[in-house]
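The structure appears below as structure tokens.
Every protein chain but one is kept in place in this view of the complex.
Presenting subunit A:
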Amino acid sequence: MRITVTVNGRTRSADCEPRRTLADFLRYDLGLTGVHVGCEQGACGSCTVLLDGATARSCCVLAVQADGSDITTVEGMATTSLSPLQESFRRHHALQCGFCTPGMLAVATELLRDNPEPTEAEIRTAIAGNLCRCTGYHAIVTAIAAAARGGDGGSPPSPPEA
């Protein structure tokens, strides 16, 4: 089936099988390798993109369902320089292997748009559906909180109670 989507501001058309997930379509058919395919069952959040302005796990959307949609992947977040959120991730060492990072950036983008001054608890809830196996989340929370404050260095939040 032929589908047409707007990805990162560009109109793209391609043929795909109905069973093709949006994640595989973006990654393998359109070459957007920032879409990280982890669990393929909606558990890890790594493939999260913005679909018509709202986050979606692209492994849980068929590409044919997204026909006509507007999609932003991590490739569309930065222009010539990093976005303020990405810059905050870099400054606060909020990634190690980077596998979860595109998904984390997507949910954090949505969070800060809907709730520009989130509490630490709200940040933790927002990223609870995205698994990170490297950082223990601490630096990610710090980076999102700092981005919400306008990207200052800031002091990191205190560690969670055991």
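One rule holds in what follows: a contact is a pair of C-beta atoms (placed from the backbone, for glycine too) under 8 Å apart; a residue touches a chain by one contact, two chains touch by 3 or more; residues count from 1.
Please note the rule applied: contacts and distances are computed from a predicted model.
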Hidden subunit of the complex - UniProt protein name among "Ferredoxin", "Sugar ABC transporter permease", "L-serine deaminase" or "Carbon-monoxide dehydrogenase medium subunit": "Carbon-monoxide dehydrogenase medium subunit"
Contact with the hidden chain only, please: which subunit A residues? 1, 17-19, 21, 24, 40-43, 45, 48, 51, 54-57, 59-62, 64-65, 106-107, 110-111, 124-126, 128-129
